[in-house]
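For this depiction, one protein chain was excluded, whereas all remaining protein chains were kept in their positions.
Chain lettering (A, B, C, D and E) follows the sequence in which the chains are written, and residue indices restart at 1 in each chain.
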Amino acid sequence: MDAAFHVQKLNVFYGKKQALRDVNMEIPAKAVTAVIGPSGCGKSTFVRCLNRMNDLVPGFRVEGSILYQGKDIYSRGMDVIDVRRKIGMVFQKPNPFPKSIYENIAYGLRIQGVKNKEKIDTVVEESLKKAAIWEEVKDRLPQSALSLSGGQQQRLCIARALAVAPEVLLLDEPTSAIDPIATGRIEELLRELKESYTIVIVTHNMQQAARISDITGFFLMGELVEFDPTSRMFTNPKDSRTEDYITGRFG
Amino acid sequence: MDAAFHVQKLNVFYGKKQALRDVNMEIPAKAVTAVIGPSGCGKSTFVRCLNRMNDLVPGFRVEGSILYQGKDIYSRGMDVIDVRRKIGMVFQKPNPFPKSIYENIAYGLRIQGVKNKEKIDTVVEESLKKAAIWEEVKDRLPQSALSLSGGQQQRLCIARALAVAPEVLLLDEPTSAIDPIATGRIEELLRELKESYTIVIVTHNMQQAARISDITGFFLMGELVEFDPTSRMFTNPKDSRTEDYITGRFG
Amino acid sequence: MNGQETIRVEISDHKRIGRLADRAFSILGLFATTVGLAVLLVLLIDVFIDGYPRLGWDFLTQYPSRKPENAGILSAWVGTAWLMVLTALIAFPLGVASATYLEEYGRKSWLTGFIEINIANLAGVPSIIYGLLGLGLFVRGLNLGRSVLAGAATLAILVLPIVILASRESIRAIPASIREASYALGASKWQTIRHQVLPAAMPGILTGTILAMSRAIGETAPLITIGALTYVAFVPTPPVSLEPPFIHPQGLFDAFTALPIQVFNWVSRPQKAFSINAAAGIIILLIITFVMNGIAVYLRHRYQKKIRW
Amino acid sequence: MIEGALFLSALLSVFITVGIIGVLLFETVSFFGEVSILDFLTDTEWTPLFADKHFGILPLFTGTFLTTLIAMAVSLPIGLISAIYLSEYASDRLRTTAKPFLEILAAIPTVVYGYFALLFVTPLLQKIIPDLSGFNALSPGIVMGIMIIPIISSLSEDAMHAVPNGLREGGYALGSTRLQVALRVVLPAAFSGVAASFILGISRAVGETMIVAVAAGLQPRLTLNPFVPVETVTAYIVQVSLGDTPAGTIEYRTIFAAGMSLFVVTFLLNIISYSLRKRFREVYE
Amino acid sequence: MHRHFEEELTRLKERILKMGALVETQIAASIKALVERDTALAKQTIQNDHLVNAMDVEIDEDCIRLLALYQPAARDLRFITTAMKITTDLERMSDLAEDICERSIELAEEPLLKPYIDLPRMAEAAQKMVREALDAFVNKDATLARRVCAEDEFIDDLTQQIFRELLSYMTENPATITRAIRISFVSKYIERIGDHATNIAEMVVYLVEGKIIRHTKV
Partner (left out) sequence: MHRHFEEELTRLKERILKMGALVETQIAASIKALVERDTALAKQTIQNDHLVNAMDVEIDEDCIRLLALYQPAARDLRFITTAMKITTDLERMSDLAEDICERSIELAEEPLLKPYIDLPRMAEAAQKMVREALDAFVNKDATLARRVCAEDEFIDDLTQQIFRELLSYMTENPATITRAIRISFVSKYIERIGDHATNIAEMVVYLVEGKIIRHTKV
């Protein structure tokens, strides 16, 4: 597997507090990488570093490097806006814009200055199809996105992220606010999307990591304890701390 | 096992909408009964009927009977306040009163008119001990309950419910707002409490039902599809709908 | 639990009292709630009975007069209209801009903290103080005289905190997740504010602004303080006309009166006939106020229902 | 660039405060150039418009104090009880319909209340209390109280309503009655919000102008008798403004001195109310 | 997720069937080698045993992986645990076929004791049992599975019969002893293959009905 990200000696601080310590990781392209670990271990911090979402947090500071396709996304020349466009993100709670379904998807194009209505139409349809929600919404594109159910909203958010043609999809506990059936559908979707996208998913739910990921990283107190193929991680982890966590003996 | 509740032909309506249909169930005393089922199937409605918490909902109507220790709790002569005191409840989100830890526990006694400080002190200590949180809070009883962590708050709420000496503890998804480690602690606690209390727990998390309950009821669209010992339910359910739900094939 | 038996005994009495108190309170509460509404009703009826006879077309089209039966509110309502338009034009952009800064840009610092307390305080400063400010600053300081502009500026400053607070509430209600979503798509900060935050917050902002204007419309004291005339037999120059130069800013500097001032003027006179005029004026004033409030309540209701984050 | 413009707008509110204080201070300082502060605070007569000028602010403040007291005596119990009722007892329908109607009370222009107090309430009261004079503190006080009811009931209700339902359920699940839940769980939880509404109500009463200007009479008097005419700080400012007092005269400056005193009092009240509200928010939002 | 898991289960099922087919082939080949005294085939068959072994390990790891990753319950859980046990039985069958081959290599070096008539019949019966047991597994057919269990009688009887016959040979002519014993071992092996098929059938009943019937005859 090719690596999409090379994370090297990543250290992250919020003010004086260190949130990540010497993280090294090679995130494979076109695969699902899961990030697990107890609350506060730095999972969100980690994925949010991958598209510089954390830049917005006051006091945030990063050391080390994150190479995406060989280029350090934190280097001077890098355009944050561009990084974020290439590396899309989906959040814990579905957060559709309070606009129509159509406008939610179109937004990403509009801010890039795309005006051509036909082009936008095409992208809207394609993105919704990719996110496996087209059938459910195609007759109600002008309706408010808030009228959708939680699970639909989350798929809409995925479609919205796909609309700007990203290469990577970061997901921070995308199903923790969603009922089990909708969760199943999103897991299915992610599995399909990995054919074309590099996916990194943070999850509190170990079973979810087990079900959908190819490779899993286990964080503990800001450290990457183990980074292994998921099936190995769950049957025969290398590190005893991983073993303890996986078998529920942690803490 | 003795039955604590005999639920007979229970039908529940919210206005015109029927939320429960012909539910028959014998809830064993001094055991953990789990209630599972997909969202909206009537789990919460069911447990909230057991201590008449639903009386507060406008449009709520009940048919059939719920015998608790042989007496119908919905009969005319029944004192709601008394029913609720005997049949305590703990909710999804920890809801400590914004008072001191001590006052949270004392509240139940105070509203019953208990004034004796020593008695209250004793009950506060005992309840906190039973809820396995005494050690963590004994030095900070006068502090606000809101200063506790989510998991601690939930145990405090359990302690608060225990303080009025109930016989039954109803819990509606008590750990769904809490991190996994705190959840583990509460599960442990429930298992201990079943020595002395009849426990009914609603949970979205099938694994949780599997882990901690002795007997499980599976609801679907307001109907009680299956009510069986938990180990049977999870290895060899009778009803194919249960099987589908348990194996994640539902929907 | 050892003391449980004794607790039981104490309870039964306690329980009965508890029940009774509960019942009693529900009656008392209903009564307390209706008192206000009853007074409102009485007030409306009283005003209506008093003022109804005087209402009519000429009441709206006549200038005030020393003869009560000839006196009308033309100059008053035109003045009020002028004031409202100008006030809105000043207060709305400033209010929204300020709210946007504080919510979106203002890093937590002593300065933003200070601005925040300051605005909260301004919202509670008695309106008459604003009158004094208007008097000292606009009428005398900037030498605007007792003009429509001075009045509008005073009222704008008076309602500015209301607009800012409402706008801030509304902007704050937009969850951070919406902003993050926008950033994650590669939007810049201003794009995010412009395309997501402000449009989403607009219903709330408008509601707040309308409420602010309905407050402004009834304000009397500050206008009196800056010296609005109580007796004006002309209307300010209309801002546009059909003849060149079409636009006439000089209207801004004309003297003016306003509805509530007219009402106050009439109320203050001992003659019964003027009180009737006052009542009639009040009816007009109330209608405008109620309509604006109605719109605001409707807006708020509608959007509160629709948007659940 | 945009940020700069926005920042200036935000700063404007500071300029307004500076402006208020500046204007008030400017004239007040000149005022105290002519009148000693001691006199101002201790003299029991206020007669700046007479030939025998006295500049004791006390009579004006007793007027304000008296009308405020009456207003709060009316609005506080009614507002609070109705808040509890609406939040804890009333059905959702009643609550959502009653509240906007109550809020209308606060939206009515104060000059209308003045009319009401002078021409309806006073004559009515005179039937019960024969020696009530045509202008008095009682009638505007009561009407002001009515006007303040929604401030207290609505804000208190908001605060109580913001208390998460979980707390109530927690209370009921322990076997509480409705009243016990309302008084022992919800009210304490909403306490700072409720207190903030009280203080705001007081601040409103203190600063209220038109009702008292119309119905309380314009006679500064050091009394706590609610049946006789009095004058409040605010009414005095209106009184002077109505006349054509030229700028620069001592009479002109008195209104700024009175305004300054008023500002200081309401300022303190507002700050207290603000910090209370802030505390409430920190807990529940 | 459930579709994916379902796919995994299907794949698992297919693998087990493939392993079953391989084992059947092994059994058939071993008997063929015996009857036709084809040492080369016997050696080849012994060789092939490692394929079965590899599949055993692979399926086992797969099952454990599925248990770890998907936390199955009820039907799915029974399916996977059954699969784990079935492969053990299949693997043993292959081992037994290997044993048959070893004996047949030895026997091929000595003169023919007598033409094999009953052994191929037994072997056929055993093979049929294996096939039917796996069919029952695939189709979740408890009735078929129960029939398989019953068929074991037949093989057991034949084994007895063969043993008695061989005894008479041996007593008559001690020179045949070694060969006779070898042949008796072969029949024993086939009998054990039948036993393993019975095991599988019993597990199928468990899979379908959730009831462990093994040992119930005791």
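Keep this in mind: contacts are C-beta pairs under 8 Å (C-beta built on N, C-alpha and C of every residue); 3 or more make two chains touch, one makes a residue touch a chain.
Model, not experiment: these values are computed from the prediction.
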Chain not shown: contacting residue from E:10, E:44, E:143 or E:171: E:171
Which of E:28, E:64 or E:108 contacts the chain that the document leaves out: E:64
Hidden-chain contact residue, picked from the options E:30, E:45 or E:184: E:184
On chain E, residues whose C-beta touches the chain left out of the figure: 49-50, 53-54, 56-57, 60-61, 63-64, 67-68, 71, 73-74, 77-78, 81, 84-85, 88, 167, 170-172, 174-175, 177-178, 181, 184, 212, 214-215, 218
Where the unshown chain meets chain B, residue by residue: 184, 187-188, 191, 207, 210-212, 230-231, 234-235
Contacts of chain A with the absent chain, listed as residue ranges: 206-207, 210, 234-237, 242-243, 246-249
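Here, only the chains that are shown with their structure count from here on.
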Distance between chain centroids, defined by C-alpha means - chain B, chain D (Å): 48
Residues within chain B bordering two or more other chains: 81, 111-112, 207, 248
Residue numbers of chain D (touch at least two other chains): 177, 180
